[in-house]
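Below is one structure, written out as structure tokens; the observations come after it.
One protein chain is absent from this view; the other protein chains keep their places.
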Amino acid sequence: MSLPSVLAMVPEDSGGPYVIAAYVVFLTIVVTYVAIMAQRLGKLSRKADEIEARLDARDAAAKAGSGSVPDGSPAAVPAEPSKAPEGVA
Amino acid sequence: MKTWRAILLVLRKDLLLERRTFELLPSMSLLALGTIVLMRFALDQDEVSGDLAAGALLIPLLLAALLGIARLFAAEEDDAGIDQYLLSPAPAGAIVAAKVVGLLLILVVLEVVLVPVFALLLLGPSLGPALPEIVLVLFLLDAALAVIGGLVAGLAIGSRSRELLIPIMVVPFALPALIGAQAALAPVLEADPGALATRWPAVVGIYAVILGLVGSVLAEFLVED
Partner (left out) sequence: MTVRGLRPLSILSVALIAIGFGLVFFYAPLDADQGFRQKIFYLHVPLGIIGLIGFIVGGWHGLRYLRTGDPSHDLKAYVYIHQSQIVAVMVLITGAIWGRTAWGAWWRWDEPFLVSFLFLFLIYATYQVLRFSIDDPQRQARAASVFAVAAGAFVPVNFTVVRMANEYLHPRTLDNAANGGLPGPVLVTFLVCFGAIAVLYVTLVKYELLSKSTTFRLRALERRAGGDDLLPRRSAVLQA
């Protein structure tokens, strides 16, 4: 069923356009929200994957390079992501 | 330390401070008086009764209460008093309870001054016949505002924007109490005073009790270190 034929069924006197508008507003808000979130999320997780890969490479290189890591070198930083409490910001 | 004793000690300290500095009550009274004057011109009525009278009395009270709530933890905020309080053996929630009782007392004293002034300046019908009902409703409203004030001011303790936060949080929390107080006061402030419908003071009272119960569970988390 095409859009014009659906719209033709909508009775004018009973607030038809307004009802349609309400559903359109709802769908627009949801779709816009999801689109924005998806874009941000994609960017964030790509970035995180990239950084993680580089970090793994760095740590592996440090381990292979010397048996005993000198203090203050990057590999001396705890490799485990800390579980510190996070703000929501 | 017993909770009651801690509440009494903090309350005594606050009341003593208010008696010595005498800054909160005059400021609240002035703001309320100013708002009554504002009401006279906003409504463009020489005297009001019924619905308008209830509104013209409640709004000045609410604004004055906002002023009091914003200053509720002022003494503690100024010299890290909260930290010192937490070092004492008193239970953490007791300070919030003391603030609630203190605010309730201040609001009652404010109304003792304000209601006669309101009757003199703006109220059409005479105050006498409806006085017991007005006292009852205002006391219940004060209790609700005091509990809300303790909760909101406690929430805002560590906040950078206390003076923004407190009014915008108090007003919506006060709405149900205000609905009840308005509906209770409107008929008794009529020129021909109607009977007080018991359900409305009950709404305000029950609201105060519910918030009080919720608040008493939450109070300890408000000031915890």
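Chains here go by letter, A and B, matching the order in which they are written, and residues are numbered from 1 within each.
Keep this in mind: a contact is a pair of C-beta atoms (placed from the backbone, for glycine too) under 8 Å apart; a residue touches a chain by one contact, two chains touch by 3 or more.
Everything numeric here is computed off the predicted structure, so don't read it as measured data.
Contact residues of chain B toward the unshown chain are 151, 154-161, 164-165, 168-169, 171-173, 175-176, 179-180, 183, 199, 203, 207, 210-211, 214-215, 217-218, 221-222, 224. Mapped onto chain A, the interface with the missing chain covers residues 6, 10-11, 13-16, 18-19, 21-23, 25-26, 29-30, 33-34, 37, 40-41, 43-45, 47-48, 51-52, 54-55, 58, 74, 77-82, 85-89.
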